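Below is one structure; the comments refer to it alone.
Of the protein chains in this complex, one is absent; all others appear in place.
By letter and in written order, the chains are A, B and C; residue numbering begins at 1 in each of them.
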Amino acid sequence: MQQYRNDYSEGAAPQILEALARTNLEQTVGYGEDAHCARAAELIRAEVGLDDAYVRFIPGGTAANILAISCLTEEYEGPILAADAHPTIHETGAIEGAGRRLLATADPYGLLTPAGADPIWESWRANGSHTTRPGMIYLSDTSELGHVYTAAEFDALCDWADERELAVYVDGARMASAMTAAGADLDIRHIARRATAFTLGGTKNGMLFGEAMVVNPASPRGARMVERLPYLIKRAGSLMAKGRLMGVQYETAFDPATDDGSGEVLYWQLARHANACALELKRQMTGAGFEPFIQTTGNQQFFWVTPDEGQRLACDFGAELQVQPDPAGAGRVVARFVTSWATDLAGITELGEAARALRG
Amino acid sequence: MQQYRNDYSEGAAPQILEALARTNLEQTVGYGEDAHCARAAELIRAEVGLDDAYVRFIPGGTAANILAISCLTEEYEGPILAADAHPTIHETGAIEGAGRRLLATADPYGLLTPAGADPIWESWRANGSHTTRPGMIYLSDTSELGHVYTAAEFDALCDWADERELAVYVDGARMASAMTAAGADLDIRHIARRATAFTLGGTKNGMLFGEAMVVNPASPRGARMVERLPYLIKRAGSLMAKGRLMGVQYETAFDPATDDGSGEVLYWQLARHANACALELKRQMTGAGFEPFIQTTGNQQFFWVTPDEGQRLACDFGAELQVQPDPAGAGRVVARFVTSWATDLAGITELGEAARALRG
Amino acid sequence: MQQYRNDYSEGAAPQILEALARTNLEQTVGYGEDAHCARAAELIRAEVGLDDAYVRFIPGGTAANILAISCLTEEYEGPILAADAHPTIHETGAIEGAGRRLLATADPYGLLTPAGADPIWESWRANGSHTTRPGMIYLSDTSELGHVYTAAEFDALCDWADERELAVYVDGARMASAMTAAGADLDIRHIARRATAFTLGGTKNGMLFGEAMVVNPASPRGARMVERLPYLIKRAGSLMAKGRLMGVQYETAFDPATDDGSGEVLYWQLARHANACALELKRQMTGAGFEPFIQTTGNQQFFWVTPDEGQRLACDFGAELQVQPDPAGAGRVVARFVTSWATDLAGITELGEAARALRG
Partner (left out) sequence: MQQYRNDYSEGAAPQILEALARTNLEQTVGYGEDAHCARAAELIRAEVGLDDAYVRFIPGGTAANILAISCLTEEYEGPILAADAHPTIHETGAIEGAGRRLLATADPYGLLTPAGADPIWESWRANGSHTTRPGMIYLSDTSELGHVYTAAEFDALCDWADERELAVYVDGARMASAMTAAGADLDIRHIARRATAFTLGGTKNGMLFGEAMVVNPASPRGARMVERLPYLIKRAGSLMAKGRLMGVQYETAFDPATDDGSGEVLYWQLARHANACALELKRQMTGAGFEPFIQTTGNQQFFWVTPDEGQRLACDFGAELQVQPDPAGAGRVVARFVTSWATDLAGITELGEAARALRG
């Protein structure tokens, strides 16, 4: 049966795989200094509306986070981020391994807010060099628990950071889903205009692997990141010999020729499909009587389930179970379902039937 | 014209690319916990003759070195290695970034020897906790300058290390070339028997990317490495979400069905081709009057050239120039040529003609 | 006027300073390998009842924490500790600088509990190598907010840690105060019996500087710490050339000849005086109508004050103000007063008068 464990269960979108095959025997220089990477960067700059953006390709999401945070902070600084952001739980101390302290707010759902960040800032103001200095904010869009940031939420964070001369980094492992989510009013050009750096995730959006790191060199810490990133990529063991593999993939995903008439290139089309599947999945699950844990139009959907239901949904459909405090006091857990470019929309009915059977 | 810049100029061997395409839409679990990785590990265990070997796949060579050295040493220990080994020059302080001090011998050509290692050991014995403790030896086969270790050389190093209870790590970025080099008497089962850990490089031997890290858990520090590696891979940002990509590639390269009657699986065949091309290249170059820098049967060949010749060979054929002390005192430099699975054997005559023209 | 800012406002207790002067011109070997350090270690072993304890002297408290945590964990492990423990707020990311992630519980008042630690353990159990592995528990006695652990509380923590094979480390920057606090039922021999390692703080108990690190080599991770500590002290830049300075100070503080008839050596006498001053200070403050923030018999006392009162007490008496959620919803802050071996007991009446005037 179709699994909803995550958005990296399959290989690559066919167009992308085909491009890799087509260019396979070209001889290129290594380390991302080839023409494919150059053209991919050029296409990304055009797409995000930032002519002088510095673009590098990083093999994975944790590596991208290590590099962004290392580039945007001093050793004695740290990123302000939500308590359940990815680096706080799922990266085995990778950021601490780079010597940085994470400054986690009490914000729930991985959703960073200025109000959550304030106490951290004030603590530094009170303690100065006896404590870690905030150097940046980190947010992921969509957030760890699926939230799609609104333009107002994002601007409030950027305003807050700007006033304090902090860098803004957006972990875009699921950026494509966030930008194409139903009702979303925050677009990639807006992010590019205000963030110091952000990623355009490939791994979770139809590529074999790869995250495009986009840096705005005109932002205060942006120029420093542009200087630091090439060295730190190599030092972190994240410089691919065959960097061109990522160049070819991004070149394809952002190729204007992939526009299917929708006005969008392949990169967004893949995410739009994932989101459509997610909404259908939500329709099936709520139709069966399952209550959403949060309301989101992104490609992760979360529902309150009993532990027994959870076991069944995990076993049959790859749902991932999480412990969250149940407001109903009923001992329920949260089941996560993730859709992707590869999800078969029609096949979701199977899940719907099973869900209705569980609640039948 | 055919370039000899390195062995990672192309994508992947056709059989490997085909396997990736064939398995592309399978849904698997992430992080290398899938069936392809499991089977690849099983095939490698059989090939190297180590039933209980622990096998993990790492995306790149520098990452593999970081992980091996981090796993096999304490923070206050370091690896003994040759002065021009890869981590000393070409990794931007990656090992130091993991907090380890490299203990470089005065051995030339990246070729580690017990005699070179002795003074480092004695310095530690004299200084104790006031200096870095040797924890392992690091060698690469072939070495950074193309040397293919003999069984006697390798055993001497292992004996030396065993007496001191040091781990032995073999960086096998070009292991396939070393094992199939003409006249080589050191085979992979021998290495597996004596080393604590080694890699079977994929990036430079026909895969898109990937290094198989093989650990002998029965060696003293091997069990510790088996415990540490899963955590450190993640912490280093080197755990691929779609780990199965490496599983599929290695599964193909070590598939017994790829035996073409030679008794060897694809992994060795690819290297054997590269080595054959290298010998042809050597024949052409020496025939044109160029003196080899070192005698080797591996896939890297080095020749003394004048600076002018070097510029031409770099420009037309991708030769990489290195400054080495010229014993002839003639101000010559060293030009490196690298062949690979993708090299066109017949096409090497073009280089031969150009070489003869230069010396004509 | 007498200040209560902290317990490191003065130099050293007269007996200790005198010992430094008396031994000043002796020629000794460096790095703590002298006879004074040896004798100090011997006296400490006898005092704590651990014949085979390994004892080293560290110049400061943050350095001691860095070393204990580095010694007792792997790079991918971290210490479980209370949310407001010293390393989480007041050490500028020192532990992260050593590459370790702090695993902070939601326990208030810096007081670690098994119930607080449980969710961290369970999170690791659920996520395995994708998250930081707990390697030890860290507690300080007295705690950051003055709590004196009971024997039952301590044993419950040790039991919890033992079941999970975690090391137990007690930061004893204020151990002397904790051990001699009125009503305390946890003694140093009890701690020595159950902890993997602990410090006997000197800086805050009448020495110029110095923390004695005591390791129980028979505990599971204890032997590893004994091997690692000498190297890591040096690597951390914490090995004093004139290590004998700490030896002389501890030799004096634990000299049986300093027993004044109370049955206790100087080390405990100094703390007992500080605690007596603290109780007198508490008597004066509560007599003036100030409500304690927590009930403690240690040498730190905390009271709810209005912001205006706080400013006055900070200015005139060195009280340190902290923001804590006011249960009365009255916008009060917490004022901390610290007494020491050097506090003039009679002089506390001045504070009492000022306190009564504020509330008059």
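Throughout what follows, contacts are C-beta pairs under 8 Å (C-beta built on N, C-alpha and C of every residue); 3 or more make two chains touch, one makes a residue touch a chain.
Small disclaimer: the values here were computed from a predicted structure and weren't measured.
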item: Listed residues C:Leu103, C:Ile120, C:Val226 or C:Leu239, member touching the removed chain; value: C:Leu239
item: Selected residue (touches chain absent from view) among C:Val55, C:Ala82 or C:Leu208; value: C:Leu208
item: Given C:Gln3, C:Thr113, C:Asn127 or C:Thr306, the one touching the chain that is not displayed; value: C:Gln3
item: Chain A, residues in touch with the chain not shown (by the definition above); value: 31, 70, 74-76, 99, 128-130, 133, 228, 230-235
item: In chain C, positions touching the absent partner; value: 2-3, 5-6, 8-12, 14, 17, 20-21, 23-30, 59-66, 91-94, 97, 203-204, 208-209, 231, 234-242, 245, 342
item: On chain B, residues whose C-beta touches the chain left out of the figure; value: 75-76, 78, 89-93, 96-97, 99-101, 122-123, 126-127, 129-132, 323
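Please note the rule applied: only the chains that are shown with their structure count from here on.
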item: Dominant chain pairing [most C-beta pairs in contact]; value: A-B
item: Greatest separation from chain B - chain, by CA centre; value: C
item: Euclidean distance of C-alpha centroids - chain A vs chain B, Å; value: 34
item: Separation of mean Cα positions, chain C and chain A [Å, integer]; value: 42
item: Distance from the mean Cα position of chain C to that of chain B, given in whole angstrom; value: 50
item: Multi-partner residues of chain B (each touching 2 or more other chains); value: 231, 234-235
